[in-house]
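The complex appears here minus one protein chain, its other protein chains still in place.
Right after this comes chain A.
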Amino acid sequence: MSMPAPDSHPPDVPILRAAGLVKQFTGRRVVDGVDLQCRAGQVLGLLGANGAGKTTTLRLCAGFLQPDAGTIHVAGIDRRADPEAAARRVSVCTQDDTFDSDFTVRGNLEQMSRYFHPRPPAVKERIAALLERFGLDRYADAKPDILSGGYRRRLMLARALIHEPHLLFLDEPTTGLDPQARLEVWELIDALRRDGLALVLTTHYMDEAERLADELLILREGQGVAAGSSRAVLGDLVGEHVLVLDARNPAAETVRTWARQAGLPEPTRVLSTLHLALDGPGLARFSARFGDLRFEVRPPTLDDLFLKLAEKS
């Protein structure tokens, strides 16, 4: 079963459009002028180290929090002017399990539908379809407490879709799941993208962001520092190549000094290896200077980016 397409929305207009978002807590700017957009059928990955402002940005866009400045439009609706209409088009799959443990799996979907107005049409049929799509039909009359981690996530996703939202926020959707369950959740998310939902994803798993996100927004200290495809973002923030050498090699210190003198970013130490991000000419200069040193060159990954962001914050 595929989900019914959200009601008509011009395809060239982003479902989510946020501009100049600012949020302060106790005088500190946690979100500081963030802009973001997400279109139908697109997954936008929000990445950043702890405290970068990902969760607060998500909570602002999802309507949990009011921004101190900036605008948020959901499917063309100004969130501040008509929060109820905007909330009708949005859903959130929270990191924690926030299903209602006093209800069965089916009861959770029924109860969730009562928190929306107007209530979703043909709700019984929709619940049956969601239970089937997420493989929950055999647990329909059981309490969610008995479900495994993967099936709890499925219930969270099914609950989030009960009112046919245009935009779904996924906050760390696979944290704590085993590899098999993660893969299954990824497939479900991918199917939602194909159905035309706009999805905003925050995650700590770089492989997850790499596989799922069409575009990335990198946050550091509450500000967007890069946006675009993962290749573009990596090129902007990390470099074209990552050079890996043995950190125990006596020459490692010489490499550090060389990098410093060349105005390159400080190499990152990961266990017993030293990682140095370089562009093409930089790699050529390194090879000329350290030709007799054993090293590997690989393309940059989001892990490199994450380490770099974590180091700076």
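As a working rule, a residue touches a chain if its C-beta (ideal position, glycine included) is under 8 Å from a C-beta of that chain, and two chains touch if they have at least 3 such contacts; residues count from 1.
To be clear about the criterion, contacts and distances are computed from a predicted model.
The unshown chain of the complex is recorded in UniProt as "Transport permease protein", chosen from "Sodium:solute symporter", "TonB-linked SusC/RagA family outer membrane protein", "Oxidoreductase" or "Transport permease protein".
Only one residue from A:65, A:142 or A:252 touches the chain missing from this view: A:65.
Of the candidate positions A:130, A:160, A:185 or A:309, contact with the unshown chain belongs to A:160. Among the residues A:17, A:39, A:73 or A:88, only A:88 touches the chain that is left out of the figure. Within chain A, the residues in touch with the undisplayed chain are 25, 59, 62, 64-66, 83-84, 87-88, 91-92, 94, 96-103, 111-112, 114-117, 159-160, 163.
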